[in-house]
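One chain of protein is taken out of this complex; the other chains stay put.
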Amino acid sequence: MIVVLKPGLTDGEIQNVIKRIEGFGLRAHVSVGKERTIIGAIGDERILVDQTLESFPGVEQVLPILKPYKLVGREFQKEDSHIHVDGHIIGGNRVHVMAGPCSVETREQVLEAAVPVKEAGATFLRGGAFKPRTSPYSFQGLGEEGLEYLAHARKVTGLPVITEVLDPRDLEAVYRYTDILQIGARNMQNFKLLTEVGKLGKPVMLKRGMSATIQEFLLSAEYIAAEGNRKIILCERGIRTYETETRNTLDLSAVPVLKRLSHLPVFVDPSHGTGKWDLVAPMALAGVAAGADGLLIEVHPHPEVALSDGPQSLKPAKFAALMRTLRAVAAAVGREL
Amino acid sequence: MIVVLKPGLTDGEIQNVIKRIEGFGLRAHVSVGKERTIIGAIGDERILVDQTLESFPGVEQVLPILKPYKLVGREFQKEDSHIHVDGHIIGGNRVHVMAGPCSVETREQVLEAAVPVKEAGATFLRGGAFKPRTSPYSFQGLGEEGLEYLAHARKVTGLPVITEVLDPRDLEAVYRYTDILQIGARNMQNFKLLTEVGKLGKPVMLKRGMSATIQEFLLSAEYIAAEGNRKIILCERGIRTYETETRNTLDLSAVPVLKRLSHLPVFVDPSHGTGKWDLVAPMALAGVAAGADGLLIEVHPHPEVALSDGPQSLKPAKFAALMRTLRAVAAAVGREL
Amino acid sequence: MIVVLKPGLTDGEIQNVIKRIEGFGLRAHVSVGKERTIIGAIGDERILVDQTLESFPGVEQVLPILKPYKLVGREFQKEDSHIHVDGHIIGGNRVHVMAGPCSVETREQVLEAAVPVKEAGATFLRGGAFKPRTSPYSFQGLGEEGLEYLAHARKVTGLPVITEVLDPRDLEAVYRYTDILQIGARNMQNFKLLTEVGKLGKPVMLKRGMSATIQEFLLSAEYIAAEGNRKIILCERGIRTYETETRNTLDLSAVPVLKRLSHLPVFVDPSHGTGKWDLVAPMALAGVAAGADGLLIEVHPHPEVALSDGPQSLKPAKFAALMRTLRAVAAAVGREL
Partner (left out) sequence: MIVVLKPGLTDGEIQNVIKRIEGFGLRAHVSVGKERTIIGAIGDERILVDQTLESFPGVEQVLPILKPYKLVGREFQKEDSHIHVDGHIIGGNRVHVMAGPCSVETREQVLEAAVPVKEAGATFLRGGAFKPRTSPYSFQGLGEEGLEYLAHARKVTGLPVITEVLDPRDLEAVYRYTDILQIGARNMQNFKLLTEVGKLGKPVMLKRGMSATIQEFLLSAEYIAAEGNRKIILCERGIRTYETETRNTLDLSAVPVLKRLSHLPVFVDPSHGTGKWDLVAPMALAGVAAGADGLLIEVHPHPEVALSDGPQSLKPAKFAALMRTLRAVAAAVGREL
């Protein structure tokens, strides 16, 4: 950490800053320049991440040198994490596609999505039983009944299930039914929920918050890892920008950036990322070309009457066609699917 | 709601859209233009807010006409809401200032902040016992012990207390100690938590999410109101933009926009909104000039050693000076403080 | 265009709005709803794009139905535009790669970039002689001398040249030397410059402004087209967001959106879009997978001493490796390169 001092400090003022730095167990290394004096604070600066020295008298600015996360970083673990789920390996050479409806609506609807996505090559079934909805007047999900329909579809198709948990109080129920716990974008900084899923042994998919920086995203993953759960999958799902032609702006450059900074697998959700079904295929292809380890895609047997996210859901036939092209693109970049 | 049809539909396709609209209990009114045919869907369109018709065959776009919220809107209640707390009226002619430390650290620290802010004219004491922190390695708040220190400071100073609740499981404890429940920016779309505080009778301050639109902000307030709790205070606290000179970009235009759209009181938090103590005073003054009903200001007896948010905290003497100028600005715009 | 009226207007007030609409040569079609009366304004609403009715007494909001651009839109021309340059077709099945240094620095440097990019399969040479630089103290480009070096490299390699023009007063010189005129992101709304290049017969690449919506981008293209020049190539080059890990956020979803809305070819610039050389390859591959008609890539023989944009430039060997994978991805999505 570099502490830049204001111009014109007295020796005593400089000594005070040094003492403060040393008080955190760091070593201070002073360097006097022409226009500014700076102090290098040497040691584990992570302790200071949220409690900056910037309010200390005489300090002009503080520049961190090290990343504030540790366990999820590439410096901590050089090789890619492989996450084992029901015989599948996530984060290896194979690209995984998790597909299914946004909301679980009926036992039949889940099956009508699950059977064709499995046939087309999806390896996981997605579906929401607890739904975070912008309006209190919208369908809020079937709750535990929905979890049962997902379990039924898993039994019929053999596809492991991924579903979202919204509230620490629902965690026990969701844990029982699902193979992967999903933390949605709106809960990326629900630190209590992150801590709770960190205490469990089950894989977690953590979606990037709508306006989260990549650093904040990795710090949220660190919350989970710090509790002992290292089976974390990161998912880029679009960020909020000024552009209104798409529901969000899918930040695909986050894929190679995350792969460089972290050893965790990185997925892409082109359905939420664009909000429009006709953009899902090009952005799914682009996601795999950019190096994603997997995709999360909304498929609904009848998008025109879906209780949520109809406009961004693919019909099974379109999904199957997409899977064929995805296989070719994966092969082109040295992956299989 | 206006449903714009794609060009070149057959009569049968148009009839299908009309039937779908009527299926939601709305009346359809067709208007044939030169380049497009449009259908007005007449009735309470709020039912469709999250479940748009945009995925229906033949539909090009859907344009809402009415606001998706109701109870918190000006059309539902024309006159300003007055919220009574411990003998104070929030939302009336008087501008209220809620001040105190970001985090509760010790019994003494709270008092060292509470006594001078009361003397300077603050009418509420703020302080966090449960803290949402970006890094798992940062101070996470004192929890219930912190609530006790706040209660102690209330007893000594007579100032009613506002403090944040993060988790539905802590709600009972926080409820017992606080006069106003605060929902922080990161929880603005924690819909389960909104529903829970909506079931209680205590006033709630809801802070705008970091990337929430004003419409989403009001829909989150609607979640609380829909459960029966109408004692809601809205708080603008800065939104995320590309600018890095400030921690957030304080969107003061949200104040008059919210006052026009809603009858609820609107506060401004210039401390989180800027992240730098020397910007707090100008933005606090600007907030009152823009029509805010109150301010939330971080004051710490020793910002240079604060466990959180030191850089944006005022010392008591600077706060007292600010209060004097605030009084003059409030008077200039016809308010008192 | 839909004009939504405020509630509670008198018949006379409604008649005034109707007269105003008819005054623009549009037909008014009134529809009385339960909570709002709306008026459909039928005819060519483009005349009203910047001069909205929203300030007219009694009007609550105005909702456009038609796109404000015409010549560059898909409704005006259904089939893709093919732009012929020196025997190449841009916008057809072949994906084109334009590569070369950010700034032209010396005669040798241009050649050292041009020769290997041609060998690797690039079909155009890019290079800047007039450079828009954030700081007045930075290298501002060689000007006409730089244009001569580009011409020399074209003569040696046979690659047609694309270079930027900043100022209407330089247009004549740039026109003489270049095969494609480039309008940079900072000049996307330099309407005088757009008008001038619209009067010429030479192909123009128009880059999206740093904070331009897709609609504004197409309206800027419309400026060029309206003057008679339809040989326009659109280029996505990253937009400004809050994320700081990348220089800009490359909005790849703009590619399929632009292809749907417009018949013009769409390119991607992963060098400016990311600002970091190690992100260029993944985002170039993603761009082609998303449907781009071409790429603009910065290649420098010695990025570590480049006078501009070194951090985002590829060395020739890395570029050649990228071209091999690009060919495979292009084939996977049914294109050739």
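Here are a few things to note about the model shown:
A, B and C are the chain letters, set down in written order, and residue numbers restart from 1 in every chain.
Note that a contact is a pair of C-beta atoms (placed from the backbone, for glycine too) under 8 Å apart; a residue touches a chain by one contact, two chains touch by 3 or more.
Source: prediction; values computed, not measured.
Only one of C:L307, C:M323 or C:L337 touches the chain withheld from this view, namely C:L307. Screening B:G91, B:G184, B:G287 or B:P303 against the full complex identifies B:G287 as the residue touching the chain left out. Remark: the omitted chain is touched by one listed residue; of A:R240, A:H272, A:H300 or A:R335 this is A:R240. For the chain left out of this panel, the touching residue among C:L219, C:I232, C:L258 or C:A328 is C:L219. Those residues of subunit A that touch the chain absent from the view are 2, 4, 7, 29, 31, 33-36, 38, 40, 42-43, 63, 65-66, 75, 240-242, 244.
Summarising the interface, subunit B meets the missing chain with residues 211, 213-215, 239, 241-246, 249-257, 260, 273-274, 278-279, 282-283, 285-291, 325, 328-329, 331-333.
Although one chain is not displayed, its contacts with subunit C can still be listed: residues 20, 46-47, 49-52, 54-57, 68-69, 132-140, 166-169, 186-187, 189-192, 195, 210-211, 216, 219, 222-223, 226, 240, 277, 303-304, 306-308, 310-311, 313.
Assume only the chains that are shown with their structure count from here on.
The minimum number of touch steps linking subunit A to subunit C comes to 1. Chain centres computed from CA atoms place B at the largest separation from subunit C.
With centres computed from CA atoms alone, A is the chain lying nearest the middle of all the protein shown. In whole angstrom, the spacing between the mean C-alpha positions of subunit A and subunit C is 31. For the pair subunit B and subunit C, the distance between mean C-alpha positions equals 39 Å. Of all residues in subunit A, those touching 2 or more other chains are 211, listed in ascending order.
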